[in-house]
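The complex is shown incomplete by one protein chain, all other protein chains being positioned as in the whole.
Labels run A and B following the written order; every chain starts at residue 1.
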Amino acid sequence: MAEFLAMGGYAFFVWGAYGLVAVVLIGNAAVPWWRHRRLRNKGSGQGKAH
Amino acid sequence: MFHRFTALSSPRHFYAIASAWLPWLSVLTALGFAVGLYWGLVVAPPDYQQGEAYRIIYVHVPSAWLSLMVYTVMAGAGLVALVWHVKLAEIAVYECAVLGAWFTALALGTGMLWGKPMWGTWWQWGDARMLSELILLFLYIGVLGLHNAFADSRKGARVAAVLALAGIVNIPIIHYSVEWWNTLHQGATVTRFDKPAAHSSMLWPLLFMGTMFILYFSTVLLARIRVRILEQEADRQWAEEVRRG
Partner (left out) sequence: MNARQKRRLGLAVAVSVGVAAGVALMLYAFQQNLLYFYSPSQVAAGLVEPQTTFRLGGLVAQGSVQHETGSMEVRFALTDGAHSLPVHYSGLLPDLFREGQGIVTLGRLNEAGVFVAQEVLAKHDENYMPPEVAEALTEAGQAPVGISW
């Protein structure tokens, strides 16, 4: 396990790269999901008379 | 068949179709990434030359592939927006620009983290591959900027589409940069007419991760366009019904 994390001495670079990718991809996936939830909640909170 | 296509271009229909597909695509993407990451980080052997550092390839190359692919999709959507004034295409231009910019930034960032230990440098301004990829990032940002510069967002989208189309020449430049000029960046491993230059134990996880990145892009693009439609069509009845659940 320690060997795996060390990545042959290149831990900073390998995990840095994967970390960067994780943050960006998860962030970009979260944004529309969160925006959609906010829109849905705003809508259901208001009862509009037609 | 053309009728099905025009039906898809209606925002309301697109919203319904996207909403149905998204849960499945999301689960598939998450599972796929788990498999791909395990494959590339654990199963694949170390490289004879670069040791464990080469594993950055499994995120760097797919990011770079997507940065080019998304631009092409964006330019295609831009063409549809310009010629046929399809609202969905206009939205697609913007959302592709956002995602494409992020993929380009990832390609550059992971590239720097790979270059420092292996080449001995974070960046070389004289390298045609790095420079043209950086210009790609500027093009994406330009598309976003142009879009936001107009009060009428439909007009802004079409002006941005012109820039997207004009910049399409950068795509083959980026790809062939390592052949046309002497560069520090090495030549193509996969996208070439020769046999791939990677051993199968490393090639397959790379192709799998590339596919997962494409799946991710499709899923998130769908999600972003879907929520953008809901925002823009807010005063329509179907949109209100959706929001009220």
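The definition used in the following text is that contacts are C-beta pairs under 8 Å (C-beta built on N, C-alpha and C of every residue); 3 or more make two chains touch, one makes a residue touch a chain.
These numbers come from a predicted model, not from an experiment.
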| item | value |
| --- | --- |
| Neighbouring displayed chains - absent chain, whole complex | B |
| Residue of B:Ala105, B:Leu134, B:Leu165 or B:Leu207 in touch with the missing chain, whole complex considered | B:Leu165 |
| Full-complex contact with the absent chain, from B:Leu22, B:Leu41 or B:Leu82 | B:Leu82 |
| On chain B, residues whose C-beta touches the chain left out of the figure | 45-50, 54, 57, 78-79, 82-84, 117-121, 124, 126-128, 161-162, 165-169, 173, 180-184, 186-189, 197-199, 201-203 |
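Note that in this section only the chains that are shown with their structure count from here on.
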| item | value |
| --- | --- |
| Contact set on chain B toward chain A in their complex | 26, 37, 41-42, 46, 51-53, 55-56, 59-60, 63, 98-99, 102, 105-106, 109-110, 113-114, 116-117, 216, 219-220, 223-224, 226-227, 230-231, 240, 242-245 |
| Chain A to chain B touching residues, read off their complex | 4, 7-10, 13-14, 16-18, 20-21, 24-25, 28-29, 31-33, 35-36, 39-40, 42-44, 48 |
